[in-house]
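Note that this complex is displayed minus one protein chain, with the remaining chains in position.
By letter and in written order, the chains are A and B; residue numbering begins at 1 in each of them.
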Amino acid sequence: MNQPLTLTAAQKAGPKATVIALGLALAVLVAMPLLHLLPAEHALHVSAYTLTLVGKILCYAIVALALDLVWGYAGLLSLGHGLFFALGGYAMGMYLMRQSAGDGLPAFMSFLAWNELPWYWYGTSSFLWAMCLVVLVPGVLAFVFGFFAFRSRIKGVYFSIMTQALTFAGMLLFFRNETGFGGNNGFTDFKTILGFSISAPATRATLFLATVALLTGSLYLGFRLARSKFGRVLTALRDAENRLMFCGYDPRGYKLFIWTLSAVLCGLAGALYVPQVGIINPSEMAPTQSIEAAVWVALGGRGTLIGPLLGAGLVNGMKSWFTVAFPEYWLFALGALFIVVTLYLPKGVIGLIKRRGE
Amino acid sequence: MKTVPCSAVIDGFDPTGGGLTRDAIGLGRVAEKGLDVRHGTILSLEDINVSFDGFKALTNLSLYIGVGELRCIIGPNGAGKTTMMDVITGKTRPTSGSAWFGETLDLTRMSEVDIAQAGIGRKLQKPTVFEALSVFENLELAQKTDKSVWASLRARLSGEQKDRIDEVLETIRLGQSRHRPAGLLSHGQKQFLEIGMLLMQSPQLLLLDEPVAGMTDAETEFTAELFKSLARKHSLMVVEHDMGFVETIADHVTVLHQGQVLAEGSLQQVQADERVIEVYLGR
């Protein structure tokens, strides 16, 4: 990580080209949900399957962006971002479960012969409170974990494995039926959101647009951060933490800020993922999921903002194709991808494009 | 995080108010706002002991540095020079002894960040700059300002600050490469950039660990000039092996040996000392 990494692809690949590419991508993404509203016979109709798939990938792209903020800029490789994503998803899921259960208890609770909601389900029938939980739960957890981790200067692989252990512990916890989140099966069979049917084309289109908006917002936030003094301090922190401390900066606050922000972004992405995909279960917290997110970022290009989005799209696109065409070989391909990217593409696809450009 | 934990900070006190006037509550001469150096010493180390698993790195070390002084520290490898700097900057805690910055700041109780903000700057043995950032940005980060997260998020460079950066860029002769990434600088240029970053911090005490290692003769000469000019405004503590360099800059030299002060005085005095000749100069 000693090579200078330019802040954004935009700086070198020519800002004009990047802006045009981004604008085109945005136009396509905004058009997709609108085309979905066309009647199914129409030639330009976008199917619910495609919309869901792309929506899912967009949610993953937000995760990739959030991970890149901590890894690419601050040098903290988190292997536990799946936990924050899933927590946001579960918070949204609680609301959706309450919606479909009406005045009664969610189905899985009656199944366990519970006759009362656990205290942490209190108020989840309110959409607003659920949205607060989406932000608060991942945010507070990340803050507390980060506070202790950064205080004792845990970094490098230590930090990575600690985060992996954290998400692993979370998965074990959510697998238990007694935890009160549907155990193994998680939440599914959602019916309505804010009173609208969850499978209605208009609802799907709205959720999709919300995801596009969140992604655009996160990207803008990322740009602003990367270009601020804060972003420069993060880069400095990544490359020479000691020097930064002798300059009079306290790295803990900086790390904690970006770490918590990143977790909150993941939580929001998870909250949009659940109503679109229609299920959330503890396997989202599996260490494998989180580490896969790291390869999205690495493939796209760390320390750039467009790279992780590209990486998330490429890997997930490949995954959808492989799991249909050669399900046996997907893990081989993914494993090989990990190795190839780390060995031969230290700057990711963006780095490749840039070199071609020069 | 931001406030300097110093009991002698008096808001509104005029730092330039001359050396001899006494303020209302009688705190005495203050070199600059926030630091009380009424007895003319900026750094006092007294009976410092540091041991690592039984190995005594520093033994009853006592050392005083005056305001505006340029002190050179010499000594063979393993004499405890870097450990002493670690103690001063808060990286290592002494097992016993006291370390005071000015009269009121107990360095053994302050965090590294607090110490840096209180006005002690340190250049590491291996030149360390932020390689991914440009030369200009390196200096920008180092400059003395509010360094909290919130301030960084909203920070905008004022014209005054830009001028100050330009001024330092001139001083360290890096004006030409202000937009180059620091990682692409030569070894000597990195040394200068690091010194420049120290200047931006405008610390009262500068700790410099082997500042001229890897520099050409011309660069060394220039550094010597620079340090001499700094000595009036700041206090400097330079660890160096290059005897020629020490000779050009130092009026006062301390020799460390096995974690203790072996001799102190002018270079000539020190060089004449039997014990010093024995353990160090021994030729």
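Keep in mind that, in the parts below, contacts are C-beta pairs under 8 Å (C-beta built on N, C-alpha and C of every residue); 3 or more make two chains touch, one makes a residue touch a chain.
Here is the rule we go by: contacts and distances are computed from a predicted model.
A.B. asks: Which of the following names does UniProt give to the chain that is not shown: "Nitrous oxide reductase family maturation protein NosD", "Cytochrome c-type biogenesis protein", "Chemotaxis protein CheA" or "Urea ABC transporter permease subunit UrtB"?
C.D. replies: Per the UniProt record, the undisplayed chain of the complex is "Urea ABC transporter permease subunit UrtB".
A.B. asks: Please pick, from A:136, A:161, A:277 or A:318, the residue that touches the omitted chain in the full complex.
C.D. replies: Of the candidates A:136, A:161, A:277 or A:318, A:161 is in touch with the missing chain.
A.B. asks: From the listed residues A:291, A:306 or A:349, report the one that touches the chain absent from this view.
C.D. replies: The missing chain is touched by A:291.
A.B. asks: Which listed residue (A:151, A:191 or A:224) would be found touching the missing chain in the intact complex?
C.D. replies: A:151
A.B. asks: One chain isn't shown here. Among B:124, B:236 or B:253, which residue touches it?
C.D. replies: Here the residue in touch with the unshown chain is B:124.
A.B. asks: Name, in rising order, the residues on chain A that touch the hidden chain in the full complex.
C.D. replies: Residues 1, 71, 77, 145, 148-149, 151-154, 156-158, 160-162, 164-166, 168-169, 172-173, 175-176, 242, 287, 291, 294-295, 298, 328, 331-332, 334-339, 341-343, 346 of chain A touch the chain that is not shown.
The criterion applied here is as follows: only the chains that are shown with their structure count from here on.
A.B. asks: Nearest whole angstrom, what separates the Cα centre of chain A from the Cα centre of chain B?
C.D. replies: Centres of chain A and chain B (C-alpha means) sit 45 Å apart.
A.B. asks: For the complex, give me every residue of chain A touching chain B.
C.D. replies: 2-5, 225, 228-230, 232-233, 235-236, 238-240, 242-250, 253-254, 257
A.B. asks: Along chain B, where are the residues that touch chain A in the complex?
C.D. replies: 1, 89, 111-113, 116-117, 121-122, 124, 128-133, 137, 140-142, 144, 147-149, 152-155, 181-184, 197, 201
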